[in-house]
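Some notes on the structure that comes next.
Omission of a single protein chain aside, the complex is shown with its protein chains in their original locations.
Going in written order, the chains are labelled A and B, and every chain counts its residues from 1.
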Amino acid sequence: MSHLAKDMTPDVTWRDITPGCAIYEGGTSEAVQTGDWRTMRPVIDWAKCKQCLLCVPVCPDISIPVSGEGKREDFNYFYCKGCGICADVCPFGAISMVPEEK
Amino acid sequence: MGIRERLSGNEAVAYAMKQINPDVMGAYPITPSTEIPQYFSAYVDNGEVDTEFIAVESEHSAMSTCIGAQAAGVRAISATSSCGLCYMTEMLYVAASCRLPITLSVCCRALSGPINIHNDHSDAMGVRDAGWIMLFAETNQEAYDNYLQAMRIGEAVGLPIMVCQDGFITSHAIENIELVETDKVKAFVGQYRPKHYLLDPDESVSMGAFGMPAYYMEAKRQQAQAMIDAKDVIYKVGREFGEMTGRTYGLIEKYMMDDAKTAIVLIGSSAGTAKEAVRQLRAQGKKVGLIKVRAFRPFPSEELAEALKGVRAFAVMDKDDSYNAHCGPLFAETAAALYAAGVREPRGVNYIYGLGGRDVRVDSIKQVFAELDKIAATGYAGQTYRYLEVRE
Partner (left out) sequence: MNNIVEIRWHGRGGQGAKTAALLLADAAFNTGKYVQGFPEYGPERMGAPITAYNRISTERSTVHSNIYEPDYVVVVDETLLSAVDVTAGLKKEGAIVINSGKSPDELRGKLRGYEGRVCTIDAGRISTEELGKNFPNTPMLAAIVKVSGVVEPEEFVRDMEASFKHKFASKPQVIEGNMRALKRSMEEVQIG
(Lines give C-alpha, C1' and ligand atoms only; values in the text may rest on other atoms or scores of the structure.)
Protein backbone atom coordinates (compact mmCIF):
# COMPACT_ATOMS: atom_id res chain seq x y z
CA MET A 1 0.00 0.00 0.00
CA SER A 2 0.93 3.64 -0.25
CA HIS A 3 2.55 5.06 2.85
CA LEU A 4 1.50 8.68 2.43
CA ALA A 5 0.00 10.69 5.28
CA LYS A 6 -3.50 10.37 3.85
CA ASP A 7 -3.29 6.58 4.21
CA MET A 8 -2.34 6.69 7.88
CA THR A 9 -5.87 6.68 9.21
CA PRO A 10 -7.11 5.08 12.42
CA ASP A 11 -7.97 2.02 10.30
CA VAL A 12 -4.34 1.26 9.48
CA THR A 13 -3.15 -2.16 10.71
CA TRP A 14 0.13 -2.87 12.51
CA ARG A 15 1.46 -4.51 9.36
CA ASP A 16 0.70 -1.44 7.23
CA ILE A 17 1.67 1.39 9.56
CA THR A 18 5.01 2.87 8.53
CA PRO A 19 8.06 1.78 10.57
CA GLY A 20 8.58 4.31 13.33
CA CYS A 21 5.45 6.15 12.10
CA ALA A 22 7.64 7.89 9.53
CA ILE A 23 5.82 9.92 6.91
CA TYR A 24 7.25 9.75 3.42
CA GLU A 25 6.26 13.18 2.16
CA GLY A 26 6.78 16.76 3.25
CA GLY A 27 4.42 19.58 4.25
CA THR A 28 1.71 17.22 5.42
CA SER A 29 0.29 19.78 7.83
CA GLU A 30 -1.24 21.47 4.78
CA ALA A 31 -3.76 18.64 4.69
CA VAL A 32 -4.78 19.02 8.33
CA GLN A 33 -7.94 21.09 8.80
CA THR A 34 -7.59 22.94 12.08
CA GLY A 35 -10.34 25.43 11.28
CA ASP A 36 -12.93 23.26 12.93
CA TRP A 37 -11.22 23.81 16.33
CA ARG A 38 -12.45 27.42 16.22
CA THR A 39 -14.99 28.83 18.68
CA MET A 40 -14.26 32.50 17.95
CA ARG A 41 -13.87 33.75 14.39
CA PRO A 42 -11.74 36.74 13.32
CA VAL A 43 -13.52 39.15 10.98
CA ILE A 44 -11.71 41.97 9.20
CA ASP A 45 -13.12 45.44 8.61
CA TRP A 46 -11.40 46.45 5.34
CA ALA A 47 -12.32 50.09 5.94
CA LYS A 48 -10.08 50.19 9.01
CA CYS A 49 -7.25 47.96 7.70
CA LYS A 50 -4.17 49.99 6.70
CA GLN A 51 -2.30 46.94 5.30
CA CYS A 52 0.42 47.40 7.92
CA LEU A 53 0.80 43.57 7.97
CA LEU A 54 1.53 43.36 11.71
CA CYS A 55 -1.06 40.59 11.93
CA VAL A 56 0.70 38.38 9.39
CA PRO A 57 3.83 37.24 11.28
CA VAL A 58 1.99 36.66 14.59
CA CYS A 59 -0.41 34.13 13.11
CA PRO A 60 0.76 30.76 14.54
CA ASP A 61 -0.66 28.98 11.50
CA ILE A 62 -0.88 29.94 7.84
CA SER A 63 -4.28 31.61 8.11
CA ILE A 64 -3.44 35.11 6.84
CA PRO A 65 -2.41 34.83 3.19
CA VAL A 66 -0.46 37.67 1.55
CA SER A 67 -0.83 38.43 -2.13
CA GLY A 68 1.91 38.85 -4.66
CA GLU A 69 1.50 42.60 -4.32
CA GLY A 70 2.23 42.38 -0.60
CA LYS A 71 -1.36 42.91 0.58
CA ARG A 72 -2.94 40.72 3.19
CA GLU A 73 -6.04 38.92 2.04
CA ASP A 74 -9.03 37.55 3.87
CA PHE A 75 -8.53 34.84 6.50
CA ASN A 76 -8.04 31.23 5.50
CA TYR A 77 -10.70 29.66 7.67
CA PHE A 78 -9.57 26.10 6.77
CA TYR A 79 -6.60 26.58 9.12
CA CYS A 80 -7.61 29.47 11.42
CA LYS A 81 -8.09 28.16 14.99
CA GLY A 82 -9.55 31.46 16.20
CA CYS A 83 -6.77 32.19 18.68
CA GLY A 84 -7.30 35.96 18.39
CA ILE A 85 -3.67 37.07 18.42
CA CYS A 86 -4.16 38.97 15.17
CA ALA A 87 -7.06 40.91 16.68
CA ASP A 88 -4.94 41.64 19.74
CA VAL A 89 -2.00 43.10 17.80
CA CYS A 90 -3.98 45.13 15.23
CA PRO A 91 -3.29 48.84 16.05
CA PHE A 92 -6.41 49.97 14.19
CA GLY A 93 -9.10 47.71 15.66
CA ALA A 94 -9.68 46.31 12.20
CA ILE A 95 -10.06 42.69 13.40
CA SER A 96 -12.87 41.67 15.70
CA MET A 97 -13.55 38.24 17.18
CA VAL A 98 -17.12 37.03 16.85
CA PRO A 99 -18.67 33.79 18.12
CA GLU A 100 -18.42 30.97 15.62
CA GLU A 101 -21.80 29.89 14.34
CA LYS A 102 -21.87 26.20 13.40
CA MET B 1 42.19 -18.73 7.41
CA GLY B 2 42.03 -15.59 9.52
CA ILE B 3 44.80 -13.52 11.03
CA ARG B 4 46.29 -14.76 14.31
CA GLU B 5 46.47 -11.91 16.81
CA ARG B 6 46.25 -11.13 20.50
CA LEU B 7 44.10 -8.20 21.47
CA SER B 8 42.09 -6.95 24.39
CA GLY B 9 38.32 -6.94 23.99
CA ASN B 10 38.30 -3.17 23.57
CA GLU B 11 41.08 -3.31 20.96
CA ALA B 12 39.19 -6.04 19.11
CA VAL B 13 35.95 -4.06 18.96
CA ALA B 14 37.74 -0.88 17.90
CA TYR B 15 39.50 -2.90 15.20
CA ALA B 16 36.18 -4.32 13.98
CA MET B 17 34.87 -0.76 13.77
CA LYS B 18 37.91 0.24 11.76
CA GLN B 19 37.43 -2.65 9.34
CA ILE B 20 33.78 -1.74 8.85
CA ASN B 21 34.54 2.00 8.51
CA PRO B 22 31.14 3.31 9.64
CA ASP B 23 30.00 6.84 8.82
CA VAL B 24 29.48 8.52 12.19
CA MET B 25 30.61 7.85 15.75
CA GLY B 26 29.09 9.86 18.56
CA ALA B 27 30.74 9.00 21.85
CA TYR B 28 31.46 10.11 25.39
CA PRO B 29 34.06 8.26 27.48
CA ILE B 30 33.30 6.09 30.51
CA THR B 31 35.26 3.26 32.13
CA PRO B 32 35.67 0.49 31.01
CA SER B 33 34.54 1.30 27.45
CA THR B 34 36.66 4.47 27.13
CA GLU B 35 39.39 2.74 25.15
CA ILE B 36 37.02 1.96 22.28
CA PRO B 37 36.39 5.58 21.20
CA GLN B 38 39.99 6.33 22.22
CA TYR B 39 41.48 3.74 19.84
CA PHE B 40 38.91 4.54 17.19
CA SER B 41 39.56 8.29 17.31
CA ALA B 42 43.22 7.49 16.60
CA TYR B 43 42.11 5.61 13.46
CA VAL B 44 40.07 8.68 12.52
CA ASP B 45 42.99 11.01 13.20
CA ASN B 46 45.38 8.85 11.17
CA GLY B 47 43.00 8.82 8.23
CA GLU B 48 42.56 5.05 8.43
CA VAL B 49 38.78 5.48 8.38
CA ASP B 50 36.65 8.28 7.03
CA THR B 51 34.21 8.24 9.93
CA GLU B 52 32.92 11.55 11.27
CA PHE B 53 33.87 11.37 14.96
CA ILE B 54 31.63 13.59 17.05
CA ALA B 55 32.86 14.20 20.60
CA VAL B 56 29.78 15.12 22.60
CA GLU B 57 29.14 16.32 26.14
CA SER B 58 27.15 13.34 27.42
CA GLU B 59 25.91 9.85 26.58
CA HIS B 60 22.42 11.27 26.04
CA SER B 61 23.93 13.43 23.31
CA ALA B 62 26.03 10.54 22.00
CA MET B 63 22.90 8.51 21.32
CA SER B 64 21.08 11.58 20.01
CA THR B 65 23.95 12.07 17.57
CA CYS B 66 23.62 8.47 16.43
CA ILE B 67 19.86 8.86 15.99
CA GLY B 68 20.28 11.97 13.86
CA ALA B 69 23.02 10.42 11.77
CA GLN B 70 21.28 7.08 11.22
CA ALA B 71 18.01 8.87 10.37
CA ALA B 72 19.95 10.98 7.88
CA GLY B 73 20.85 7.74 6.14
CA VAL B 74 24.25 6.55 7.37
CA ARG B 75 25.74 4.00 9.77
CA ALA B 76 26.16 5.39 13.28
CA ILE B 77 27.96 3.79 16.22
CA SER B 78 28.77 4.48 19.85
CA ALA B 79 30.24 2.78 22.91
CA THR B 80 29.43 3.09 26.58
CA SER B 81 29.17 1.45 30.00
CA SER B 82 27.29 1.57 33.28
CA CYS B 83 25.70 4.91 34.16
CA GLY B 84 26.57 6.12 30.66
CA LEU B 85 24.13 3.54 29.34
CA CYS B 86 21.57 4.66 31.93
CA TYR B 87 22.00 8.23 30.78
CA MET B 88 21.32 7.10 27.18
CA THR B 89 18.16 5.30 28.17
CA GLU B 90 15.66 7.88 26.95
CA MET B 91 17.32 7.99 23.54
CA LEU B 92 17.68 4.20 23.34
CA TYR B 93 13.89 3.99 23.22
CA VAL B 94 13.77 6.68 20.53
CA ALA B 95 16.34 4.80 18.44
CA ALA B 96 14.40 1.55 18.65
CA SER B 97 10.96 3.05 18.05
CA CYS B 98 12.26 5.11 15.13
CA ARG B 99 13.56 1.76 13.84
CA LEU B 100 17.11 3.01 13.39
CA PRO B 101 19.71 0.20 13.26
CA ILE B 102 22.41 1.94 15.32
CA THR B 103 25.23 -0.24 16.70
CA LEU B 104 26.26 0.27 20.32
CA SER B 105 29.19 -1.43 21.97
CA VAL B 106 28.64 -1.94 25.71
CA CYS B 107 31.36 -2.92 28.18
CA CYS B 108 29.15 -4.12 30.99
CA ARG B 109 29.81 -2.58 34.39
CA ALA B 110 27.97 -2.36 37.70
CA LEU B 111 25.75 0.57 38.60
CA SER B 112 26.11 2.69 41.72
CA GLY B 113 26.03 2.24 44.57
CA PRO B 114 28.31 1.63 46.17
CA ILE B 115 30.26 3.23 43.35
CA ASN B 116 32.00 0.46 41.45
CA ILE B 117 33.76 0.28 38.10
CA HIS B 118 33.84 -3.51 37.79
CA ASN B 119 31.83 -5.97 35.80
CA ASP B 120 28.29 -7.15 36.18
CA HIS B 121 25.27 -6.96 33.88
CA SER B 122 23.18 -4.38 35.75
CA ASP B 123 23.67 -1.72 33.07
CA ALA B 124 22.65 -3.82 30.07
CA MET B 125 19.84 -5.54 31.95
CA GLY B 126 18.53 -2.15 33.04
CA VAL B 127 17.77 -1.28 29.42
CA ARG B 128 16.62 -4.73 28.34
CA ASP B 129 13.13 -3.48 27.48
CA ALA B 130 14.30 -0.53 25.36
CA GLY B 131 13.68 -2.48 22.15
CA TRP B 132 17.30 -3.16 21.23
CA ILE B 133 18.70 -6.45 20.00
CA MET B 134 21.28 -7.54 22.61
CA LEU B 135 24.18 -9.91 21.99
CA PHE B 136 26.64 -10.91 24.74
CA ALA B 137 30.19 -12.20 24.34
CA GLU B 138 32.09 -14.78 26.36
CA THR B 139 35.50 -13.93 24.89
CA ASN B 140 37.33 -11.21 23.00
CA GLN B 141 36.83 -13.35 19.90
CA GLU B 142 33.08 -13.31 20.39
CA ALA B 143 33.04 -9.57 21.11
CA TYR B 144 34.77 -9.11 17.74
CA ASP B 145 32.68 -11.68 15.87
CA ASN B 146 29.41 -10.32 17.28
CA TYR B 147 30.39 -6.83 16.22
CA LEU B 148 31.02 -7.96 12.64
CA GLN B 149 27.56 -9.55 12.54
CA ALA B 150 25.69 -6.78 14.33
CA MET B 151 24.98 -4.38 11.48
CA ARG B 152 23.73 -7.16 9.19
CA ILE B 153 21.27 -8.23 11.89
CA GLY B 154 20.08 -4.78 12.95
CA GLU B 155 19.72 -3.45 9.43
CA ALA B 156 17.76 -6.51 8.23
CA VAL B 157 14.96 -5.93 10.74
CA GLY B 158 15.32 -2.19 11.36
CA LEU B 159 16.30 -2.35 15.01
CA PRO B 160 19.31 -1.01 16.88
CA ILE B 161 21.71 -3.56 18.32
CA MET B 162 23.83 -3.64 21.46
CA VAL B 163 27.03 -5.71 21.38
CA CYS B 164 27.92 -6.42 25.00
CA GLN B 165 31.08 -7.75 26.60
CA ASP B 166 32.18 -7.96 30.21
CA GLY B 167 34.00 -4.87 31.44
CA PHE B 168 37.65 -5.50 32.34
CA ILE B 169 37.24 -9.29 32.23
CA THR B 170 37.34 -9.26 28.45
CA SER B 171 37.57 -5.53 27.65
CA HIS B 172 40.97 -5.11 29.33
CA ALA B 173 42.35 -8.65 29.00
CA ILE B 174 44.41 -9.68 26.04
CA GLU B 175 43.68 -13.10 24.57
CA ASN B 176 44.41 -14.86 21.32
CA ILE B 177 41.99 -13.85 18.62
CA GLU B 178 41.52 -14.70 14.97
CA LEU B 179 40.77 -11.62 12.92
CA VAL B 180 38.96 -11.68 9.60
CA GLU B 181 40.70 -10.08 6.63
CA THR B 182 39.37 -6.56 6.04
CA ASP B 183 38.23 -7.22 2.45
CA LYS B 184 36.19 -10.17 3.70
CA VAL B 185 34.75 -8.06 6.52
CA LYS B 186 33.69 -5.37 4.08
CA ALA B 187 32.09 -7.92 1.75
CA PHE B 188 30.32 -9.61 4.68
CA VAL B 189 28.98 -6.44 6.29
CA GLY B 190 28.09 -4.80 2.95
CA GLN B 191 26.75 -1.33 2.31
CA TYR B 192 23.97 0.35 4.27
CA ARG B 193 21.13 1.18 1.92
CA PRO B 194 18.11 2.45 3.88
CA LYS B 195 14.86 2.66 1.93
CA HIS B 196 13.92 6.00 3.48
CA TYR B 197 16.27 8.57 4.95
CA LEU B 198 16.24 12.26 5.76
CA LEU B 199 18.94 13.34 3.31
CA ASP B 200 17.27 11.76 0.30
CA PRO B 201 16.88 14.65 -2.20
CA ASP B 202 14.14 12.74 -4.04
CA GLU B 203 11.84 12.06 -1.10
CA SER B 204 10.77 14.23 1.80
CA VAL B 205 10.52 12.28 5.06
CA SER B 206 9.25 13.13 8.53
CA MET B 207 10.60 10.97 11.37
CA GLY B 208 9.83 10.82 15.05
CA ALA B 209 6.14 11.51 14.60
CA PHE B 210 3.68 11.90 17.45
CA GLY B 211 1.68 8.70 17.88
CA MET B 212 -1.83 9.10 19.18
CA PRO B 213 -3.55 6.21 20.99
CA ALA B 214 -5.14 5.28 17.68
CA TYR B 215 -1.71 4.52 16.21
CA TYR B 216 0.66 3.85 19.11
CA MET B 217 -0.21 0.20 19.64
CA GLU B 218 0.02 -0.61 15.94
CA ALA B 219 3.46 1.02 15.87
CA LYS B 220 4.60 -0.98 18.92
CA ARG B 221 3.13 -4.26 17.60
CA GLN B 222 5.10 -3.75 14.42
CA GLN B 223 8.25 -3.03 16.45
CA ALA B 224 7.65 -6.24 18.42
CA GLN B 225 7.44 -8.15 15.13
CA ALA B 226 10.84 -6.84 14.11
CA MET B 227 12.29 -8.42 17.27
CA ILE B 228 10.48 -11.71 16.54
CA ASP B 229 11.88 -11.62 13.00
CA ALA B 230 15.38 -10.94 14.37
CA LYS B 231 15.64 -14.55 15.60
CA ASP B 232 15.82 -16.00 12.08
CA VAL B 233 18.14 -13.24 10.96
CA ILE B 234 20.56 -13.92 13.83
CA TYR B 235 20.66 -17.59 12.82
CA LYS B 236 21.10 -16.76 9.14
CA VAL B 237 23.88 -14.24 9.72
CA GLY B 238 25.50 -16.57 12.28
CA ARG B 239 25.55 -19.41 9.74
CA GLU B 240 27.01 -17.22 7.00
CA PHE B 241 29.64 -16.01 9.44
CA GLY B 242 30.41 -19.65 10.18
CA GLU B 243 30.86 -20.39 6.49
CA MET B 244 33.40 -17.57 6.31
CA THR B 245 35.30 -18.20 9.55
CA GLY B 246 34.38 -21.65 10.89
CA ARG B 247 32.76 -19.99 13.91
CA THR B 248 28.97 -20.40 13.70
CA TYR B 249 26.63 -18.53 16.03
CA GLY B 250 22.99 -18.85 17.12
CA LEU B 251 20.91 -17.55 20.01
CA ILE B 252 22.39 -19.89 22.63
CA GLU B 253 25.43 -22.15 22.90
CA LYS B 254 24.93 -25.59 24.43
CA TYR B 255 27.97 -27.15 26.06
CA MET B 256 27.84 -30.86 26.95
CA MET B 257 24.06 -30.72 27.22
CA ASP B 258 23.18 -33.89 25.28
CA ASP B 259 22.85 -36.22 28.29
CA ALA B 260 23.08 -33.60 31.04
CA LYS B 261 21.10 -34.18 34.23
CA THR B 262 21.96 -30.82 35.75
CA ALA B 263 22.70 -27.60 33.91
CA ILE B 264 23.66 -23.99 34.40
CA VAL B 265 22.34 -21.13 32.27
CA LEU B 266 24.34 -17.92 32.19
CA ILE B 267 25.57 -15.00 30.10
CA GLY B 268 29.02 -13.66 29.26
CA SER B 269 32.61 -14.29 30.27
CA SER B 270 31.81 -16.60 33.18
CA ALA B 271 30.60 -19.14 30.61
CA GLY B 272 34.26 -19.88 29.88
CA THR B 273 34.95 -20.50 33.56
CA ALA B 274 31.82 -22.65 33.75
CA LYS B 275 33.01 -24.70 30.75
CA GLU B 276 36.16 -25.56 32.69
CA ALA B 277 34.03 -26.60 35.68
CA VAL B 278 31.87 -28.75 33.39
CA ARG B 279 34.97 -30.40 31.90
CA GLN B 280 36.36 -31.19 35.34
CA LEU B 281 33.05 -32.57 36.61
CA ARG B 282 32.55 -34.59 33.42
CA ALA B 283 35.99 -36.11 34.01
CA GLN B 284 34.57 -37.34 37.32
CA GLY B 285 31.63 -38.88 35.48
CA LYS B 286 29.05 -36.26 36.41
CA LYS B 287 26.44 -35.51 33.77
CA VAL B 288 26.55 -31.75 33.85
CA GLY B 289 26.08 -29.19 31.11
CA LEU B 290 26.04 -25.50 30.35
CA ILE B 291 23.87 -23.19 28.29
CA LYS B 292 25.33 -19.84 27.38
CA VAL B 293 22.82 -17.22 26.31
CA ARG B 294 24.30 -15.19 23.45
CA ALA B 295 21.17 -13.32 22.40
CA PHE B 296 19.19 -11.94 25.34
CA ARG B 297 17.04 -9.87 22.95
CA PRO B 298 15.36 -11.54 21.14
CA PHE B 299 15.00 -13.97 24.04
CA PRO B 300 15.75 -17.60 23.07
CA SER B 301 12.60 -18.98 24.71
CA GLU B 302 12.02 -22.06 22.52
CA GLU B 303 15.72 -22.88 22.49
CA LEU B 304 15.99 -22.78 26.30
CA ALA B 305 12.84 -24.83 26.82
CA GLU B 306 14.10 -27.45 24.38
CA ALA B 307 17.59 -27.53 25.91
CA LEU B 308 16.37 -27.76 29.52
CA LYS B 309 13.40 -30.10 29.16
CA GLY B 310 15.50 -33.22 29.80
CA VAL B 311 17.43 -32.06 32.89
CA ARG B 312 16.42 -32.80 36.48
CA ALA B 313 17.65 -29.52 37.91
CA PHE B 314 19.06 -26.29 36.55
CA ALA B 315 20.43 -23.04 37.89
CA VAL B 316 20.01 -19.76 36.07
CA MET B 317 22.77 -17.36 37.03
CA ASP B 318 22.08 -13.63 36.89
CA LYS B 319 25.00 -11.18 37.08
CA ASP B 320 22.55 -8.55 38.30
CA ASP B 321 19.40 -8.45 40.39
CA SER B 322 15.92 -7.11 39.75
CA TYR B 323 15.45 -6.36 43.47
CA ASN B 324 11.94 -7.73 43.23
CA ALA B 325 12.29 -10.08 46.24
CA HIS B 326 12.01 -12.89 43.70
CA CYS B 327 14.69 -13.38 41.03
CA GLY B 328 16.91 -11.84 38.36
CA PRO B 329 15.74 -11.21 34.79
CA LEU B 330 17.40 -14.21 33.13
CA PHE B 331 15.74 -16.59 35.60
CA ALA B 332 12.37 -14.88 35.22
CA GLU B 333 12.41 -15.18 31.45
CA THR B 334 13.86 -18.69 31.43
CA ALA B 335 11.16 -19.88 33.84
CA ALA B 336 8.52 -18.18 31.70
CA ALA B 337 9.96 -19.88 28.62
CA LEU B 338 9.65 -23.32 30.24
CA TYR B 339 6.12 -22.60 31.45
CA ALA B 340 5.02 -21.36 28.02
CA ALA B 341 6.44 -24.50 26.41
CA GLY B 342 4.69 -26.75 28.93
CA VAL B 343 7.98 -27.96 30.44
CA ARG B 344 7.22 -28.59 34.12
CA GLU B 345 9.62 -31.31 35.26
CA PRO B 346 13.02 -29.66 35.81
CA ARG B 347 13.53 -27.94 39.16
CA GLY B 348 15.08 -24.51 38.71
CA VAL B 349 16.86 -22.11 41.05
CA ASN B 350 18.30 -18.66 40.54
CA TYR B 351 21.74 -17.53 41.62
CA ILE B 352 22.66 -13.86 41.74
CA TYR B 353 26.45 -13.87 41.25
CA GLY B 354 29.49 -11.81 40.33
CA LEU B 355 28.04 -8.42 41.26
CA GLY B 356 30.42 -5.48 41.06
CA GLY B 357 33.33 -7.60 39.84
CA ARG B 358 33.17 -10.36 42.49
CA ASP B 359 35.47 -12.92 40.92
CA VAL B 360 33.80 -16.05 39.59
CA ARG B 361 36.08 -19.08 39.87
CA VAL B 362 35.83 -22.63 38.62
CA ASP B 363 35.08 -23.59 42.23
CA SER B 364 32.23 -21.07 42.34
CA ILE B 365 30.53 -22.90 39.49
CA LYS B 366 31.26 -26.29 41.05
CA GLN B 367 29.44 -25.16 44.21
CA VAL B 368 26.36 -24.45 42.12
CA PHE B 369 26.53 -27.90 40.51
CA ALA B 370 26.88 -29.45 43.99
CA GLU B 371 23.65 -27.71 45.03
CA LEU B 372 21.97 -28.91 41.84
CA ASP B 373 22.98 -32.49 42.70
CA LYS B 374 21.04 -32.19 45.95
CA ILE B 375 18.02 -30.70 44.20
CA ALA B 376 18.10 -33.39 41.51
CA ALA B 377 18.29 -36.11 44.18
CA THR B 378 15.43 -34.80 46.31
CA GLY B 379 13.30 -33.11 43.66
CA TYR B 380 13.04 -30.19 46.07
CA ALA B 381 14.41 -26.81 45.04
CA GLY B 382 13.99 -25.00 48.34
CA GLN B 383 14.72 -21.29 48.25
CA THR B 384 14.91 -20.39 44.55
CA TYR B 385 16.29 -16.86 45.04
CA ARG B 386 19.91 -17.27 46.12
CA TYR B 387 23.09 -15.22 46.28
CA LEU B 388 26.31 -17.04 45.33
CA GLU B 389 29.40 -16.66 47.51
CA VAL B 390 28.20 -13.85 49.68
CA ARG B 391 29.65 -13.75 53.20
CA GLU B 392 27.07 -14.80 55.78
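Assume a residue touches a chain if its C-beta (ideal position, glycine included) is under 8 Å from a C-beta of that chain, and two chains touch if they have at least 3 such contacts.
Computed from a prediction, not measured in an experiment: that's the story for all the values here.
Across the complete structure, the visible chains that the omitted chain touches are B. Among B:19, B:81, B:105 or B:170, only B:170 touches the chain that is left out of the view. Residue in contact with the omitted chain (choice from B:208, B:250 or B:272): B:272.
Within chain B, the residues in touch with the undisplayed chain are 6, 117-118, 138-139, 166, 168-170, 172-176, 269-273, 275-276, 359-362, 364.
As a working rule, only the chains that are shown with their structure count from here on.
The touching residues of chain A, counted against chain B in their complex, run 8, 10, 12-15, 17, 19-28. Contact residues on chain B toward chain A in their complex (touch as defined above): 97-100, 158, 196, 203-209, 211, 214-215, 217-219, 221-222, 225-226.
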